[in-house]
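One structure below.
With one protein chain removed, the remaining protein chains of the complex are shown where they sit.
== subunit A ==
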Amino acid sequence: MSIHMSTTPSKRFDEKINTVNRRPPVKPCEEPNHIYITRKTNVESQAKTAEEMLNNSFDEIYIHGMGASVNKALVFAMEVERKFGGSVKSDIQTSTVQCTDDIVSLLDLEQTDTRHRSVSAVHVHLYRAAS
């Protein structure tokens, strides 16, 4: 049994005879002080966790958000910053993340294509300001 793989330059495909499996994006770091915000993240509860982290475990945390969750990541970062008053400061950087999708044909399951998408991402570095 052989699986044929090819990379399609075009993003278009027939949705009737194909299905898309989105691979999870690669995380730049797996450390516990890196928080990845998704569309499903609860900002309030995550803000509490971040507050505890900054109070007890870490002097700095990193917040990452990509695509539709960029706005949420910024809201979250500002919420944490607001909770700490002026004692926590932030640095913001942006980047483009390459995501890969597998396009599987429903007619021939052995035939798989991949599609690459560029997604914008935001990275916020929250750190305790030197007093």
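We take it that a contact is a pair of C-beta atoms (placed from the backbone, for glycine too) under 8 Å apart; a residue touches a chain by one contact, two chains touch by 3 or more; residues count from 1.
Throughout what follows, contacts and distances are computed from a predicted model.
Hidden from the displayed complex is a chain whose UniProt protein name, among "Vacuolar fusion protein MON1 homolog", "Molybdopterin synthase catalytic subunit", "DNA/RNA-binding protein Alba-like domain-containing protein" or "serine C-palmitoyltransferase", is "DNA/RNA-binding protein Alba-like domain-containing protein". Residue in contact with the omitted chain (choice from A:35, A:50, A:80 or A:122): A:122. Residues touching the missing chain, restricted to subunit A, are 28-29, 31-33, 53, 56-58, 60, 62, 67-68, 70-71, 74-75, 77-78, 90-96, 118, 120-123, 125 (touch as defined at the top).
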